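Take this structure first; my questions come after.
As you look at this complex, bear in mind that one protein chain is not there, while each of the others sits in place.
Moving on to chain A:
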């Protein structure tokens, strides 16, 4: 295929590539353009050759690249186990290359029904997990006992005082 390429093919021979090229959704751009996230060392010519040889995509003469610096974040690593205060790092920058396509391409539409991805359950689980972390965390004594549990304890105490139930060591 290299001999039939309509442009001068590069000389970097990569047999086993271990990087990802990600196509990003850019609704504000016309259908004749596509934006990719690439490694930082990738050049415009690299992307042209990659798209031509791996995906059979021919691109027009216009190609733009842009390196976006990341904002600084707390912690030394990407996802620390516990928050690391007073430690800051800047995640690696991302490179975006926008190419002009010879044939227009429109992204598929957003699915109408997101029920397959269970957004309601996801939100409930998030709320439950946050409550659990607050109850189990270091500030657990600052939070009052949950309302339902409090009511149950009151009922249990009243039953013991009135003699309806009898306390036995080790539970029932």
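Note that in this section a contact is a pair of C-beta atoms (placed from the backbone, for glycine too) under 8 Å apart; a residue touches a chain by one contact, two chains touch by 3 or more; residues count from 1.
Here is the rule we go by: contacts and distances are computed from a predicted model.
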Between "Large ribosomal subunit protein uL29m", "cysteine desulfurase", "dolichyl-diphosphooligosaccharide--protein glycotransferase" or "Anaphase-promoting complex subunit 2", choose the name on the UniProt record of the chain that's been left out.
"Large ribosomal subunit protein uL29m"
Hidden partner interface residues of chain A, rising order:
2, 9-18, 20-25, 31, 34, 37, 46, 49-51, 53-57, 101, 103-111, 114, 116-119, 121-123, 126
